[in-house]
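Take a look at subunit A:
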Amino acid sequence: MSLEHPAPSPPADTTRGRARLVGLAAALAIASTLSACGGGGASGGSDSASAGTAAGSGAASGSATPVRGGTIRYGHEQEPPCLTGGWVQEAYIDRQLLDSLVAQEKGGKIVPWLATSWKVSKDQRTWTFTLKPGIRFTDGTPLDAAAVAKNFSYWLDPRTGNSTVQSYIGGYYASSRALDATTLQLDLKKPYSPLLSSLSQAYFGIVSPQTLASGADAVCTAPVGSGPFILQKWNRGQNLTFVRNPSYDSAPANAKHQGPAYVDGIVWKFLGDQTVRYGSLTNHQSDVIYDVPTVDWQEAKARFEVQQYITPGTPVRLSLNTSRAPFDDVAVRRAFAYATDRANGVKSAFNGVIPYNGNGALSQSTPDYDASLANAYAYDPGRANSLLDAAGWSAKDGAGYRTKNGRELTVKLVYPAGSVITSEGVTLLQNIQQQAKQVGFHVDLVPATPSETFSGRYSTPDSYDAQPWYWTSPNAGVLYIVWRQNLKDSPNGNNESFYNNPELDRTIAAANSTLDPAKQKQLYARAQQIIVAEAAVVGLYTQTTSLAIDRRLRDVWLEDSQGEPVFSDAYFAR
Partner candidate 1 sequence: MSIQLDQSRDLLRVENLRVAFGPPKQRREVVEGVSFTLAAGRCLAIVGESGSGKSVTARSLVGLTGGDAHVSADALAFEGRSLLGLRDRGWRALRGKGVGFVLQDALVSLDQLRPVGKEIAEGLRLHRWGTRETRRARVVELLTQVGVPEPELRARQLPHELSGGLRQRALIAAAIALDPPLIIADEPTTALDVTVQAQVLDLLAQTKERGTALILISHDLAVVARMADEVAVMRAGEIVERGPASEVLARPRHAYTRALLDAVPSTHSKGTRLSPAPPSPLIREPAPAAAAPVRDGARVPVLEATGLVKRYRGPDGITRTVVDDVSFELAAGETLGVVGESGSGKTTTARIALALTEPDGGQVLLNGGPWTAVPERRRRARRRQIGVVYQDPLSSFDPRWSVERILLDALPEGGYPGAAQRRARIGELLEQVGLEHEHRDRRPLQLSGGQRQRVAIARALAPEPSVIVCDEPVSALDVSIQAQVLDLLTDLQAALGLSYLFISHDLGVIHHMSDRVLVLNDGKVVEQGTADEIFFSPRQPYTQQLLAALPTLAREPRDLAEVG
Partner candidate 2 sequence: MSARGVAVRLLGAIGVLWAAATFTFFVQTLLPGDRATLILNQESGQTIKRTASELAPINAKYGFDDSIVGQYLHYLGGLARGDLGSSYQLHEPVARIIGDQIGPTIVLTVTALLFAWAISLVLTIATAKRGRVRSTLGSGFETIAAGLPHYWLGVVLLVVFAIDLKWFPVEGETSLSGLVLPALTLGIPLAGFIGQVTRDEFEKVLDQPFVTSARARGMGDLGVRTRHALRHAVLPGITLSGWALGALFSGAVIVESVFARPGIGQVLVSAANARDIPLVSGVVMLLAFVYVVANLLVDLAYTVVDPRMRTA
């Protein structure tokens, strides 16, 4: 039993809500009770999470003896089309099913998982992993070095591959082979220091070779791994059900215990509507939910155990299209950054729950983040005006927008609606639109449907001026993915600013290939400074996820590479 929290009791406002509502017309009833709920909740626990870690409002960890049994009802948000692939939505699920070679701890420290130890050659091009012996996939196939090698080949095969994996190591990977049952050798074309950190992500979870052999459909819908849970059924549009892997014995070193999970299984529900999701928790239909609505955060902190995870990698930021006017002019890009009070806009849109990230290059929780850039381009409309005047955008049209040679200062801001940018994100964009209007920018908000987004309609240089996106990554190596030059012979679709800077490219490449932490940090900082100085992106907020957990459920934690919830240590307190 936790000492910090009283035994679970019905939430205090249940009866209050009922008493108030009886006998009132529905609409009025909502009015009265909801406004009553609207006030700030009692503050318990920390308001913001520390960088790079999961932070809870006083998680009840390990203070009671774990008990076996029970099924966790988890309310997640989005349902991905496939269970494995390269999207973070798939990673959340994979973390329950698959084991990776290594795990990353708070602060970027790498700890053993399937690999008990590893070493790297002097030229940093040959990595040798020693695997834990005797591990089997849940279909009975042994998890040996050959199986891991097959996974690598599968990911990097252009016909079957995983393009996210390819983004990370495609430029470095040469080959992999099993030296013996427990020894895997990985050969690189050039040194890549973020390798281990990258491997800690669930995209690199090891799938049974039998699944791989069954083809893409099986990999998508029924992947078999060696993880703590086994996929039982996928009820499309509704939920996934997992059962415990009874012979699980390959938990990462940072797990709270080794051996099979305590609970019997998980019902992984997809509850896209945040009101429903949070309501499901308050109504005791879920034991834990993902992404607590920011409006409910204060209340949730008082009623539940909450955890927040600030995703490392890039923050959610606006990529400015440097390949065409008006953002081909660095002065205009800077002016745009100065013109918008993003710090307050974020605070308002996200109810003060999600932190502002002024450094557009890296999220504040990423190792090697340059904190000195946190307040880059603080709101300064005066400066924005003078920059624009100097850049020739000095005239104004009837609507109050600036013009240059008769052309209006228009920014076509395309955002992927419904998936990446939540309604709160849309609120922020509207705030930015209005702020930018004050200095004469005409920001045209264009919501892109998921179909338009993913079919690449807005991925060409002539289709937008600004676009928000993020890229989760446990290390600063993500800079290589995002800022590698977009060249004819080696295109880089992830460079959404179409910003080609050989110096930046070299700096990042050098950072990626050095093992000296101090030097590496310095190089990454240099890269961040270039990006920020050039204002090729404008930082908005950190991609932040959170959990709210019923107090009966203990020891749920968010792992550190991407913030996936880990349920293998969780148990229901009696």
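The rule is simple: contacts are C-beta pairs under 8 Å (C-beta built on N, C-alpha and C of every residue); 3 or more make two chains touch, one makes a residue touch a chain; residues count from 1.
Here is how the candidates were picked: all candidates are chains of the complex that A comes from, given by their letters.
Fair warning: this is a prediction, and the values are worked out from it, not measured in the lab.
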item	value
Among 1 or 2, touch partner of subunit A in the complex	2
Candidate 2 partner contacts - residues on subunit A that touch it in the complex	14, 17-18, 21, 26-27, 29-30, 33-34, 75, 79-82, 85-90, 158-159, 162-164, 216-217, 220-221, 235-239, 269-273, 275-277, 279-280, 282-283, 285, 416, 418, 449-460, 469, 491, 493-494
